[in-house]
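Below you'll find the structure I mean.
Left out: one protein chain. Kept in place: all the others.
A and B are the chain letters, set down in written order, and residue numbers restart from 1 in every chain.
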Amino acid sequence: MDTVYHSIIEALIFSSDEPIPSKMLIDAIKGLDGSDIAITTEDIEESVDSLNKRYDSESRSFSIVRLAGGYVFATKPEYAKYLGYLATEKSKRRLSAAALETLAIIAYKQPITKPEIESIRGVNSDSIIATLLEKTLVTITGRAEKIGRPLLYGTTDEFLKYFGLNKLSDLPKPREIEEILNDEDFIEQKRKLLMSEIEENIEKDIESGAGESQNQ
Amino acid sequence: MDTVYHSIIEALIFSSDEPIPSKMLIDAIKGLDGSDIAITTEDIEESVDSLNKRYDSESRSFSIVRLAGGYVFATKPEYAKYLGYLATEKSKRRLSAAALETLAIIAYKQPITKPEIESIRGVNSDSIIATLLEKTLVTITGRAEKIGRPLLYGTTDEFLKYFGLNKLSDLPKPREIEEILNDEDFIEQKRKLLMSEIEENIEKDIESGAGESQNQ
Partner (left out) sequence: MYKIKLELFEGPLDLLLFFIKRDEIDIYDIPISKITSEFLEYVNLIKYLDLEIAGDFILMASTLMHIKVRLLLPREIDERGEEIDPRAELVSRLLEYKRFKEMSEDMSILEANQRKVFFRNNYLYDPVERPPELETLLRNVSVYDLAKVFKKVIENNKPIPVHEIKKIPVSIEDQINFINTRLESHSELHFLSIVDDIREKIRLVVTFIALLEMVKMGRLGIRISENFNDFILYKIQ
């Protein structure tokens, strides 16, 4: 096998969605360069071994490993602490889907109590609310005038800043989102309505031979 | 900066699923090895340059690129045909002319409202904007301070990544209207110029019969 295929195999393993099996590597190469190219599973193995040797001698921080019947890149264990640090920092920084959901409920329904949030989400939300409080995206705004006087939650100025809003009423209305996103029927209806209106006007224009200034 | 950090920086960039900003790299290193370690954005830049030189001399199929304000590993264009062979149908689909046109307007005029986009394009743009939102190439950035308080749209980091840009100002500037009038042939010239500058590799690919998979 031509050594030019080392790099191609490397690129394929690098960009694959899943650990990539030898067969797929061979398919891709034969699919493009012709099925008559002699390339076997053993060639792939040798190629990977030779790549790994290069990585070692060049002290790369990654290498190719075999996993689940395929090949995949892996960073070397000695760097794990740095990557772990980054992962931890990232998860601290990024809002989870659950947190975002809770934040959205609080933003749109505020002021709202914990039991109300939980009845909307259908799950206990203690720790998520705690996280949002810690990140100062929500705050306690008072107590509800009902039995047990539960705490009321609302969003903070930090929340507005984070989402680039001047005030709470700047939040996109659920109706607007619906309109923008998947309400194809709505858009179609609106268009038909507009069409017939415009057509009527034009017909009038044509009949009278002169366009009145409807556009100005 | 100690050259041992070259490998750590390499591992950190390699492990990140999204372009990782210098600051995050510095934070991870200082977070683990002590905040007194002298390491700057320039050190990171030098480190990345030196890593890329090594990859070139070792004929690696990938290198580190600057994208959307961060660093990320990416394959070199000459491997595109092999990688495209295995890519899913969905990822092969290009943006429509209408989507590109709308993106150009949003990118250059942001923050911009839907009516403003539609008045430039001359056509209803509901479904195009919905598509761009779903592809996370644009997002809602707030509301305009005008009657009806319409939603404002702007581009995302995904937009930068999709077009291979590090920052918004890397976008080609639209020509001034005067310039368009004065030089009708300029469009052709500019296209040729741009082609020869950044498309050298692609042209080679096209000549060799590659890069056709996108039309499948």
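Basically, a residue touches a chain if its C-beta (ideal position, glycine included) is under 8 Å from a C-beta of that chain, and two chains touch if they have at least 3 such contacts.
Fair warning: this is a prediction, and the values are worked out from it, not measured in the lab.
Asks: May I ask which residue of A:A74, A:L100 or A:L168 touches the chain that does not appear here?
Replies: Checking the options A:A74, A:L100 or A:L168, the one contacting the hidden chain is A:A74.
Asks: Could you tell which one of A:T40, A:S96, A:N124 or A:N166 touches the chain left off the display?
Replies: Residue touching the absent chain, from the options given: A:N124.
Asks: Can you tell me which of B:I8, B:L51 or B:A80 touches the chain that was removed from the display?
Replies: Answering carefully, the residue with contact to the hidden chain is B:A80.
Asks: Based on the whole complex, identify which of A:I9, A:L83, A:I105 or A:L165 touches the chain you can't see.
Replies: Selected residue, touching the omitted chain: A:L83.
Asks: Since one chain has been left out of the picture, which residues of chain B touch it in the full complex?
Replies: Contacting residues on chain B, toward the hidden partner: 14-15, 62, 65, 72-75, 77, 79-80, 83-84, 87, 94-95, 97-98, 100-101, 103-105, 107-108, 119-124, 162-165, 171-177, 180-181, 187, 190-191, 194-195, 198-199, 201-202, 205, 211, 214.
Asks: For chain A, which positions touch the chain that isn't shown here?
Replies: 11, 14-19, 62, 65, 67, 72-75, 77, 79-81, 83-85, 87-88, 124, 126-127, 130, 133-134, 136, 148-151, 191-192, 194-195, 198-199, 201-202, 205-206, 210-211, 213-216
Throughout what follows, only the chains that are shown with their structure count from here on.
Asks: Which residues, counting only chain A, touch chain B once they are in their complex?
Replies: The contact residues of chain A facing chain B are 7-8, 10-12, 14-16, 20, 24, 28-29, 31-32, 54, 58-62, 73, 75-76, 79, 81-83, 85-86, 89, 164-166, 170, 172, 176, 179-182, 184, 187, 191.
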